[in-house]
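All protein chains but one are shown in place.
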Amino acid sequence: MSAAAGGPARPGAAWALPGALFFLVFAVVPLLLVGYLSLTSWEGLGAPRFTGAQNWVRLAGDPVMRQAVVLSAALTAATWLVQTPISLLLGVWAAGPQRNRAVLSAVFFTPLLFSSAAVAIVWKTLLDPNFGPITRVGPWLGLPDANVLGSSAGAFLAVVFVSAWQFIPLHTLIYQGGARQIPAVLYGAAEIDGAGRFRRFWHVTLPQLRHTITTSSVLMVVGALTYFETVLILTQGGPGTDTSIVPYLMYRVGFAGYEMGYASAIAATLVVAATGVSLLLVRFTGFAAMRSTREGM
Amino acid sequence: MRRPAPARAGTARPARRRPRAPRRPNWLAGTGALLWLLVVGLPVYVLLVASVRPREGYLSEGPLTPPADPTLDNYVGAVRNGFLTFVANTAVVTVAVAALVVVLAVPVGYAVVRARGRWAGGVLRFFLLGLAIPAQAVVIPVYLIIRELGLYDTLAAIILPTAAFALPVCVLILTGSMRDISEDLYEAMALDGAGSVRTFLRLVVPLSRPGIATVATYASLQAWNGLLFPLILTQSRDQRVITLGLFEFQGQYRVDIPGMLAAVALSAVPILILYLVARRSLVNGLMGVGGK
Partner (left out) sequence: MVNFKRRAVFAAATALAVLALTGCGAGSGDDAMDVWMYQDSLNVVQQAAVDRFNAEHGPDVTATMVEVPGDGYEDRLRTVMGSDDQPDVFFNWGGGGIRPYVEAGTLLPLDDLLADDPELRDAFLPAVLQAGQVDGVQYGIPLRGTQPVLLFYNREVFAEAGAEPPRTWEDVLDLVEVFQEAGVTPFALAGATPWTEQMWLQYLVDRYGGPEVFARIQSGDHEGWRDPAVLRAAETVRDLVERGAFGDNFGSVSYTEGAASALLAQGRAAMHLMGAWEYSTQLADAPAFAESGLGYVPFPAMPGGAGDPANLVGNPTNFFSVTADSPHTEHALAFLRTTADEEYVRDMVANGEVPTTADAAEHFADAPDPEYAEFQYELVQRAPSFTLSWDQALPPSVAAPMHTEIQRLFNGQSTPERFTDALAALR
């Protein structure tokens, strides 16, 4: 199909077909199946048995599920509140020209070498209340008995901290990339106006980074909804159920309690919440459109 | 392409740099950075030191003191436990996911950006719907589907759903970078008499290279990092990937913490090598995940 007269050739729908089909089979169909399975009772063996809204009625009255939703929301909020300022500041700082920053940056980014599972295992060892370094460091931090993972607040903060440790380097890198693209002219102009360092940061850097902040925040929110490895290895949802966030609860119910139907209802809730977040993000941040309007940045 | 790759901005366009001369050192930021250095560096130090400690030394020597009698036994032990198989499996999974995603997502991006007609926007929205949906949510039906396909306990069982769930973000990144290709270039191709296939191969793909690198990096990260799919969808030792290997080492090593930490340290080596070999495209790829 050569395009002689009618302008540039336009791709037909066939171009999108393989990708769309693949996505349909391995992502959309499973999503629909989650909906169907949530209406069944299925123990993982044999065929699912249709039970109507039974799982949903149970879900609505399940205090553990309510707790999981609160925990997931709290984890998302805490993740954003901890990771954004630190990676923003570190990223802007690392974008600077000094030579020693390059060396320091190399150390900063070492957590990126490790998978979530590896990071969680290392921290579990570090936080071991009898044999880990926490027994030496704990007293300085006001934790004489080093009981971090065994206390509700401690375990939750440990999950927040460990994921921050793991992901801040990535977001630092993103901010570093963003900060490097801020035209120097803007800083020059601000300096002529007599703006100090703080005001330059506030009036030049931050506004210029607003798209980067959006993207990084999107990744953080989406990431926090899917934290699983850290909880599985570090706290196993404990103590009790005090770090059982929604994805982990789904795993426990489905693959330890074998109530796959009920687990699907939990998963469906996660899907609905995540779709809601997706739609909000796409609509209110202009996330989708943003990338096409890069001109002039 | 109007946008230079981020890392090049510093060297290729010195004019855009911030002024260097008249600044006093930023003590506050420096202190903060040092503090973070400690937070990052200390655990890594403990990890490395513990991994060369003899097993008996771990409980008696302090966690921060250098080992009195360093040994590589723990690493040898990890390799004996089949760690190299896990590395090979992870490599297969990672490469396959990245390749699959690139092969599928690039044409989709092209179609979305260049096609006429309303369906193109529909396709984008179809993918974007999955943007925030965690793969965890569908692990039960995926388990069911993989089981029905007879793929349980194969690497393909990990590859297929991982790739599918990486697609939305990848399509989004690619459409972004493809929109930056100017209309003039398309018209030039049309003047050459190029059809959509040639336009795609000669214009779109080459000019989307940064986007493709980003997408490949992102997809690789997902594949490299995943634990849930391997945990649920594979079983046998010879299909085990690194993350699952580490997870299972946990129970296996019992009080042998140095042995376990050696396995953890070893798990970082492939990425480290990749980083040394392809530092620039890796860093650019990661920066690209954040868009601008």
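Just a few scattered comments:
Going in written order, the chains are labelled A and B, and every chain counts its residues from 1.
Convention: contacts are C-beta pairs under 8 Å (C-beta built on N, C-alpha and C of every residue); 3 or more make two chains touch, one makes a residue touch a chain.
If you're wondering where the values come from, they're calculated on a predicted model, not measured in any experiment.
Screening A:Gly12, A:Gly35, A:Gly96 or A:Gly150 against the full complex identifies A:Gly150 as the residue touching the chain left out. Residue B:Ala96 is the one among B:Val40, B:Ala78, B:Ala96 or B:Ala164 that touches the chain not shown. Residues 59, 92, 95-96, 98-100, 102-103, 143, 147, 150-156, 159-160, 201-202, 205-206, 209, 212, 231-232, 235-237, 248-255, 257 of chain B touch the missing chain (whole complex, contact as defined above). Considering the complete assembly, chain A touches the hidden chain via residues 43-46, 64, 124, 127-131, 145-152, 235-242, 252-253, 255-259.
Note that in this section only the chains that are shown with their structure count from here on.
Distance between chain centres (mean CA atoms), chain A to chain B: 14 Å.
Of all residues in chain B, only 2-3, 6-7, 9-10, 15-20, 26, 29, 32-33, 36-37, 39-41, 43-44, 46-47, 50, 58-59, 62-64, 100, 104-105, 107-108, 110-112, 114-116, 119-120, 123-124, 126-142, 144-145, 160-161, 163-165, 167-168, 171-173, 175-177, 179-180, 183, 186-187, 189-190, 193-196, 199-200, 224-225, 227-228, 232, 242-244, 246-247, 249-250, 257, 260-261, 264, 267-268, 271-272, 275, 283, 286-292 touch chain A in the complex they form. Every residue of chain A that touches chain B in the complex is listed here, in rising order: 1-4, 7-13, 15-16, 18-20, 22-23, 25-31, 33-34, 37, 86, 89-90, 93-94, 96-97, 101, 104, 107-108, 110-118, 121-123, 125-126, 131-133, 136, 165, 168-171, 173-178, 180-181, 183-184, 187-188, 191, 197, 211-212, 215-216, 219, 221-222, 225-226, 228-229, 232-233, 247, 250-251, 254-255, 260, 263-264, 267-268, 270-271, 274-275, 277-279, 281-282, 287-288, 290-292, 294-295, 297.
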